[in-house]
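The complex appears here minus one protein chain, its other protein chains still in place.
Chains: A and B, in written order; residue numbering restarts at 1 for each.
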Amino acid sequence: MSTLIAIRLRNAVVLLVLATMLCFALVVSAPGNVAVLIAELRTPKASFEQIRLVEEELGLNQPLVLRYASWLNGALHGNLGVSYKTGDAIGPALASRLPITLTLVVGGAAFAMLLSFALGFLGALWPGRLGDAVSRVIALLGASMPSFFVGALLIYGLAVELGLFPTFGTAGLSSWVLPWMTIGLLPAAVLSRVVRVGLEEAMARPFALTASAKGLSRRAILFRHALPNIAPTYINALGAQGGAMVVGAVVVEPLFALKGVADLFLQGVLFRDFMVVQACLLVFLTSFILLNLMVDIGMMFTDPKLRRQGANA
Amino acid sequence: MMAPETSSDLLQVSHFSVDLYTARAALRPVDGVSYSVAPGETLAIVGESGSGKTVLNFAPLGLMPTGVVTDLSGSVLFDGQQLVGLPEPALRRIRGGKIGTIFQDPMSALNPALRIGRQIAEVAELHLGMTHAQAEARALDLLKLVRMSDPQARLRQYPHELSGGLRQRAMIAIAIAAEPRLLIADEPTTALDVTVQAQIIGLLKDLQRRLNTAIVLITHDMGVVASIAARVAVMYAGRLAEYGPVEQVLLTPRHPYTRGLIAALPSVDDAPGSPFRGLPGTPPVLGAPLPGCAFAPRCPQVIDICARQYPPLRGSGGPGPGAAVACHVVNARPSKEQAHA
Partner (left out) sequence: MRRLRDLFQALAQLPRLAFLAVGLFVLLGVLAPWLAPYDPNAQDLLATHADPSWQHWLGTDHLGRDTLSRLIVSARTSLVGMSLVLLIALSVGITIGTVAGYRRGWVEEVLMRIVDVGLAMPSLIVALAVIGIFGTGYWNMILALALAWWPGSARISRAVAVGVMNRPHIESLRVLGASPGRIYFHHLLPSTIGAVLVYATADAGAVALSIATLSFLGLGIQPPTPEWGQMLVDALPYLESAPWQVILPGLVLTLVVIGFNLLGESIALNRVPTPLPRRILLKRRAMAADWRKAAP
């Protein structure tokens, strides 16, 4: 198994290098002269001298490889450059915003997992009954409603009309409920289908009949025999939803006035603040690659066959 | 009466029929079948695939795949308890407890995500009320009982790490974990290598002696029948064609279908290169019950009445003179002629 983990680690490192190259290449390939842009931002109608000064300052007149190396070196030390728009250092801004995004995504993922298992089991335990139909409808709606619409409905229904939750802020648990639900509904819908279909498939396999021949009840077979079989698929799907949740955060953070990394990213994209976009993208890609590494290792631990392959590799 | 109804019988099936419904069709895979099994006895049920032999055994236990519904009629008396109409919770206590089951393909019948030990111990926990530790210890004993090499290590292995023969041994350990009075083995050797088949049959015979378990063996392999069963029931299209002691059915088959089956077996005496002898025609597709004899279209001795009227099973299925046969032609003959048949 350790060899298999080593292969995954190597792949992750390769992907990480590619991700840094992508982030760097994006800014380099930006249309228009960055130096002119920045100089214009500082002083309208910047002179040629001022532009030269900016180029000098950012090292834009050096060869690409050197620029990549120095950028990467800076990034590794938490120096991700300066926002063109505000002039603030990006590293510290990211550090202060990261906990908010993490709280949003982790909480949303927990909500999604809870809801997906509830819906999945509702359908698998009583197929063809009311609970099954309700779970299907919620899964279909969750997969089809844009998250900004879900957020708007939740704000209108639960916050404006019923006054149950605040519509913004990060004070206390209640202010997180709506953002978690908004960001978690889509992954919950997708994952509930994974649970549902996985359980049904497992229940149709011969070992389920064996379990029934042992005298186990349908419920016991679902939990003890079918559930362990869907674990690898579920973990894999959960990893894929991690990427989708970052996109969700870009919508949810502005909607609920959360000042997280996704909000910073969106500001950067809206104002073409290259360095901010680059830094946020690097953060997203890195966390995504790490998440997938965790998923791969998690799958190895839940799938006995993968474990043996690892032992033989 | 066809089946000798002695009170000592462990399993007594009489006039048992199954109507089976799927999304696509309604059919009757079992139609008016009667037989019995004494404690510690082995009965083989022989038939081609699709003859209803699996449904016959699993439907009374409520063991049907998802999407299949069965209606049972007639009587299945097991250990003094009527299985037909028994509610699911009561059936569950019997399944895996008093009746153990062995399936054809141990690879797919075992759960790939659970350790062998857990899959065995689970039965002991459920039916013998053992604690987790007791059940694990029992699983180890059972692996020794089925003569598994290195049982301690096997407990912690997964099905895909075992060979086919070892998997079937694990399956048998699961089936006998609660010391059942009856073991239903559905083609237990079909998916295995020929060399392993004999070992598994030997193991089943040995376990039967030790635990005094009755066995119903579902198979299409006459060699397996000869080596383990005391009595045999030949099934064709949901009905019993012939039913009696193994020596009589195998050596002096009377029903044209049984004769065809046995004549089709390759023999050591065959000259090399002699043509393969099969039964002409194909078995009927199961659907609505046929009014006449299901074998009539393939039968070399067919007479008028065969297509119109269903031949009842006549004669003693017990250790009496001759086997019971469901055939108009055979049963019309005087008994003197039977000896020559």
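Here, contacts are C-beta pairs under 8 Å (C-beta built on N, C-alpha and C of every residue); 3 or more make two chains touch, one makes a residue touch a chain.
Nothing here was measured: the structure is a model prediction, and the numbers come from that model.
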Using the touch definition up top, pick the residue from A:V197, A:A220 or A:L306 that touches the left-out chain.
A:V197
Absent-chain interface residues of chain B come out as 19, 21-23, 25-26, 28, 65-69, 71, 288-289, 291
Interface residues of chain A toward the undisplayed chain are 15, 18-19, 22, 26-27, 29-31, 127-130, 133-134, 136-137, 140-141, 143-149, 152-153, 155-156, 160, 197, 200-201, 204, 243-244, 246-247, 250-251, 254, 265-266, 268-270, 272-274, 277-278, 280-281, 284-285, 288-289, 292
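Please note the rule applied: only the chains that are shown with their structure count from here on.
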For chain A versus chain B, what separation do you get between their C-alpha means, in angstrom?
55
Contacts from chain A onto chain B in the complex sit at residues 200, 203-207, 209-217, 224-225, 228-229, 231, 302-305, 308
Touching residues (chain side chain B, partner chain A) in the complex:
61-63, 65-66, 89, 92-97, 100-101, 103, 105, 108-114, 122-123, 126-127, 158, 160-161, 171, 174
